[in-house]
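A short write-up of the structure that comes next.
Just one protein chain is left out here, and the rest sit where they should.
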Amino acid sequence: MPAHETLGEMLAARGISRRAFLKYTSWLATLMALPPGMAPAMAEELAKAKRQSVIWLSFQECTGCTESITRSFSPTLEDLIFNFISLDYHHTLQAASGEAAEHAREAAMAENKGKYVVVVDGSVPVKDGGIYSTIAGISNLQMLEETVADSLAVIAVGTCAAYGGIPHANPNPTGAVAISELVKGKPVINIPGCPPIPEAMTGTIAYLLSFGKLPDLDTLGRPLAFFGESIHDRCYRRPFYERGLFAKDFDDEGARSGWCLFEVGCKGPITYNACATLKWNGGVSFPIQSGHGCLGCSEPDFWDKGGFYRPLSTPLRDITPTAAVAAGIGAAAGLAAGALHRAIKKDAAKNHHTVTVDNLEKSS
Amino acid sequence: MTDRAKIAINAFKEQIDGAVSAYLSSCVHCGLCAHACLFFNETGDPRYTPIHKLEPLRRVWWSEYTLFGKLALLVGLAPKVTEELLAEWQELTYNACSLCGRCSMVCPVGNDIAGMIRKQREGMVAAGYSPDGLKGASTRAVKIGSPMGVTWKAVAAQIGHVENDTGLQIPVDKDGADYLVLMSSMEIMNYPEYLEAIARIFSEAGVSWTLSSQAFEATNSGIQIGSSDIARELVSRIVAAAEKLGVKTVISPECGHAYTALRWDGPNLIGRPYKFKARHILEVLDELRAAGKLKTEGFEEERMTFHDPCQLVRRGGVLEQPRRLVKMVVKDFVDMPEAGKMNWCCGAGGGVSAIEEAGELKLTAFNAKKRQLEAVKPDKLITACANCRIQLEEGLEENNMDIPVIGLTELLAEHLVETGKAEG
Partner (left out) sequence: MTTVAFLDFVRGPLFQIAVAIFFAGLFIRFVEILVLGRKTDFSEPRQSGTGAGFKTVFSRSVPEAGTFKRSAFTIIAGYVFHIGLFVALVFLAPHIALVRDTTGLSWPNLPTPVVDFATVAAIGALVAILVNRMRDKVLRFLTGFEDYVAWTATFLPLLTGYMAFHHLLLRYELMLALHILSVELLLVVFPFTKLMHTFTLFLSRWYTGSAFGRKGVQS
C-alpha cells in the first residue's frame, strides 16, 4: 500500500504531471457528462482527496469483475486511482489469508467507522439460512449485514451484486438476491455488467472522492453517466438497423458485411451501458464490434431472456406448444359447441311452427 | 319472452346454417351494402342499410349459435329478440327489400345478405310480422290457386281468345308433352299476349307442349312472404301436375321470383330433385334459336334496352340468353349502365309490389331505374318479368316518361317467321 496521504502526492511521486492529471479529469468529466468547467475543480478535489478505506466483499461470484477491473497492460490513471484507495480487504488481491484476513476487515471497520466504502461483487444466497456460501464460517448474508452496518456507502459491482446475476438465474437454487435487496438505510450504487466496464467503476469512485456525494442514478441504481444510453443508441451498426439490413446468421453475408445483429439475438436495444462508447481493453473493441450480439449483461435477469440468440421480437418461451394445445382445446370446444348447435337446430325443426293460410290471417 | 317472439326465434334457429354463421361473423360494418341497395340510395335512410335489416336474425345467431354469444346471454350481455324489435323490423324486412341481391354481389367479405333476409322472413311470417298485402296474396294463392285470385276459368277464357285469334289449338292436360307451360297471374290478367306468343312460337318450332288445369300458376307467394310451408304447398302442385303428365320440362313464365321458386327453391322445398327439368321461357327460346327452330324476320326500328329482372339474371343465372334473343330482332340495342348481373332492381320485387304500405317507397326506389333509363334514352324498354313490367309502367307513368314496356317473348313473336301463315 502506498504511503502517500493524498492522491496528489501519490501522483507527483509517480511522475504524473498536473497537465496529464487535468487531461484525465477532463476526460472523466466528459465521460460523466459534467460541464467542462468542472474538470479543474474535479482535479483540485481529487488531488486533495484522502485515501479512502474500501472493503471489498466477494460473495457468489466468479472473480470476473475483479479480473476486469484490475486487468491492464500498462499502468494507467485508472489503475492509479484504484491503487490509491486503501483496499483493506479483498480476497483475491490481499496478501493476508485465514484469520489474518478477517482481522484486517474488522480492523478497517473499526478504524474507519462510518467512513469506509463497501464494494460488493457477487450475489448473496439467502435460502436455507444462507448456508450456500460462507467465508471463514460466516455466511455471506451475515458478513454483509455486519460490514455494511457502519459503512458510508455500498457499491454493488457486477450484475450478480447489482441484480442477482447468474446465481439468481432461473431456478436460483441458492436463493441468490441482489445487494440492494439486503442493504437498507445505506446508499447503494449499482455498477452492473458481466463484468462491468473498468472506467465505470473508477469513474464512479473518482466522482465519489471528488464531490463526496453519489452520482445521479437511474431507476435501477446505476450511474446515469455510464448507463444513461442504450448500447443500440450508440452502436456503430445502428444505420444497418435503420435500413432494415440484418444478419440472419453468424456466417451469412449480412454477418460478414457487419450488418445489425438484432435478428441473431442482440439485446443492445434494451441494454443500458457504455460498451459502444468506451469499449473494452483500452477502447479496442466491444462484443458487437467483434461480431456477437449484446447479451444484455448489465440488465436484471439477463440470463433469463429466452436465450442469447433469440431476437427481442420473439416471445421468451416457445409459443408453439401453447398454441397447439389451445388450438386443440378450441377445436374440441368448437366441435362440442357445434354438436350442441346442431341439436338446437334439430330441436327447432321439431318445434317448427307451420305457417298456414289460416294462422296467417289470424295473426293480422 | 312472448309466444310470438318465441315462434320467430325458433324459425330463425331453423334457418341459420354455417353460411349464415360465417356471414355474420365476417361483417365489419363497412357500409358498402348500403350503397348497393336502391332503398338506401334513393331515400338516404341509413335504416335501409341491408346488413342492418338483419338485426333480429343476427341476435339469434349470436346468442344461440356461438359459444361466446351463449355465455354473453348467460350474463345478460346479449341483446334479445322481442316483439317490439320484430314489429319494428317488419318494414325493413319486407317493404324496404326487394330481395334483389345487389348487396350480396358487392359485400367485400362475400356475405349473401339478400339470402339472409329471405331467411329472416321465415321467422317474421311465422310470428305474424308480415305485411297484409302478402298475407292476402298467399291466402288467395293457396285457397284459389293464384295470388290475384285468378281461376282456371279465366285461363280457359283466355285460351279461347287465343285460339280464336290465332287459329291454333292450345293443348291442355296433354299427357307426355315435352313442355309444361306455366303462367303468372299478371300475364293472365294484364298481358294475354304472352300465351299467344308462346302458342305461335311453339307451333312454329313444332314443340310438344301443354298447359295444366291443375297447375297453371307459376308465381309463388310463399317465396315472397318468406314461408317455406306455403311455398312448398304451391310448388308441390306444379310438381304433382308435371310428374302426373310426365312432361320433360316445366317452363317458368316471364316472372322473376316464379323462376327462382321453381328452378332453385322448389327441389329444396320438397326435399328431393325433380323428375323433370325446370327452365325459364327465355332459356327454352334460346335453345330453340340455337337449334334453328326459332326464326325471326325484320328488326325493330327503335332504340331499345333490356331490364334484367333480378331473380332471373343476378339470382337466376339467365344472363346471356335475353341479350342473344333481343339481338335477333333489335338492331339499335343499348344496355343501361350496370346492366346484367349488377342491374338495378325495378323497386317492386320480392313481394314489395303486393305491399300496399310500400307504394310510395317503391316509387321512390324506381328513381334508380329512372336514372339508368335517362342515361341511354331508349324508345322502348324490354323485360322478361311481368312483375317488373307492372312496376316499370307505373314508375314511367309517374315520372311522365313515355317509354312503352314490352315482354321479350311477345317481342320475338311479333317478328316470328310463320310458315303456316305464309302458306295459308
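Some points to look at:
We call the chains A and B, going by the order they appear; numbering starts again at 1 in every chain.
Here, a contact is a pair of C-beta atoms (placed from the backbone, for glycine too) under 8 Å apart; a residue touches a chain by one contact, two chains touch by 3 or more.
Nothing here was measured: the structure is a model prediction, and the numbers come from that model.
Of the candidate positions A:E67, A:E111, A:E146 or A:D318, contact with the hidden chain is made by A:D318. The omitted chain makes contact with just one of the residues A:A33, A:A100, A:I131 or A:A333: A:A333.
Considering B:G266, B:G347 or B:G407, the position touching the chain not shown turns out to be B:G266 (whole complex). Between the chain not shown and the residues B:L85, B:M105, B:A240 or B:M401, the one that touches is B:M105.
Chain B residues in contact with the hidden partner, per the touch definition given at the top, are 16-19, 21-23, 25-32, 34-36, 40, 44, 46-47, 49, 51-52, 65-68, 104-112, 115, 263-268, 271-274, 277-278, 313-319, 337-338, 341-342. Interface residues of chain A facing the missing partner chain: 219-220, 230, 232-233, 241-246, 248, 262-263, 269-270, 299-301, 304-306, 310-320, 322-323, 325-331, 333-335, 337-339, 341-342, 345.
By definition in this document, only the chains that are shown with their structure count from here on.
Centre to centre, using the average C-alpha position, chain A and chain B are separated by 77 Å. Note for the complex: chain A touches chain B at residues 333-334, 337, 341, 344-345, 347-349, 351-357, 359-364. Chain contact summary for the complex, chain B toward chain A: residues 7, 10-11, 13-14, 16, 64-67, 70, 125-128, 130, 132, 135, 138-139, 142-143, 225, 227, 229-230.
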